[in-house]
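Scroll down for the structure; my scribbles are underneath it.
Not every chain of the complex is shown here; the ones you see sit where they belong.
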Amino acid sequence: MTVRRSELSEPRNSAARQDLVLLEAALYVAGRPLNLKTLASVIKTRSKNKTRKLAKELVEEYRNRDSALEILELEDDRFVLQLKGEYTPRVRKLALRPLLSVGPLRTLSYIAYRQPIPQSHVIDVRGHHAYPHLKQLEDLGLITREKTGRTKVIRTTEFFADYFSLSHDLRAMKQQLKGIFESFMKFEPSETSEKEE
Amino acid sequence: MTAQVEKPFYFNPPWNILFELNRLRNIKPWDINISYLLNSFLQEMEKSGQIDFRASGMAVDSSSTIYLMKSKLLLKLEEAPTTPPKVKPEFLPPPLSLPFRYELTSTTLHHLLQVLDEVLKGERVFTVKPRVVPVLPPPSEILPPADVYMMEIEDHMGKLHRLLRRLTRESTPILFSKVVADLEKLEAIKTFIVLLFLAQKGDVALWQKPELDEIYITLAGGPAFDRPAVGIV
């Protein structure tokens, strides 16, 4: 659904406009994907349809703004407000909580693509410096390490899928990742050689 | 008259190879039967009755050199082929770009002040405690002679210990607040210092829960605490 721009910036002074703004407030404060139930509770309605319609309207509104922020609709009727990926490198140093640097992100990419994967295999491929990466990724709740016999098997978590707006279904997620990696390699070959921290 | 010195048998073939190692360069080690050479060398020496340990030593040394040459050749033959193994390079995906989401934190001024009260209570206890490790002060010319000072401390320690023994019959552990309940502030501080001396001597054990201002005292030999002492030992 597309909203005409003239409508967007004009205060509508209606209950619907007020609800839209409340949803924006909720998504800003939460900093994580919110499902329809939570969003509905914020605007004090039981109607998921009404909430979905408003949330989609907000997605569209953000899409039409030339902004650093975006609202995305994820699987299972969830919505999230976040910084557009292309701006992260320029402003990451301003985040109070340190963001993951390239090294751990590479390790995470590899795990996501090859999971479930024995820890020993990850270390073979990524080297011994990947041990602190695994600790960091586990602390952030992005991976789990499950002990099976003498080794540990690593998987990404549901939080990981949410964080990167990926499917919870493993097969589908890997397909999505493949697409992301391919487009990434096609358009930004130089960024893959970014120095690991 | 000149005596003709006879050349020892081992300077003749086939044993001479053991005494002329420079010749080895031109001979293949595989052509030398070390076992035969050494055995026949010993037999010949026994037969002649001239036991020469220096010659024996040289023979053993040479044999080991020849043996080493053979071993090196063997090892060379066993070396793995030099062509590198073909390992298929694994696909290493590029790093995922992490979306940033600002998250409002839940801590408010209300929370900050909620915990302030606890800290200020703790402050009172610690400002009463002198900022010294409970060790005996070094003797000084300004202070009375050490033995008199010590005698007074001992005296106070004795009194406090008796008081604690009496209190421990009523309840264990003893609360420090109860010990100093009726005392002036200065007296309470003195009692606290004497208590530290008792603790240092091992007569009492002290412990304190984190963030609580109460100090718990047990007499040595009394019921022990399984919790470690915190703040004061």
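Lettered A and B in written order, each chain numbered from 1.
We take it that a residue touches a chain if its C-beta (ideal position, glycine included) is under 8 Å from a C-beta of that chain, and two chains touch if they have at least 3 such contacts.
Nothing here was measured: the structure is a model prediction, and the numbers come from that model.
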Subunit counts for every protein chain kind in the full complex: A x2, B x1
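We take it that only the chains that are shown with their structure count from here on.
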Centroid distance [mean C-alpha coordinates] between subunit B and subunit A, Å: 46
Subunit A - residues contacting subunit B, complex: 28-32, 80-83, 85, 88, 91-92, 95, 99-100, 102, 105-106, 108-110, 112-113, 125, 163-165, 177, 180-181, 184-185, 191-192, 194
Residue ranges of subunit B touching subunit A (in the complex, touch as defined): 90-104
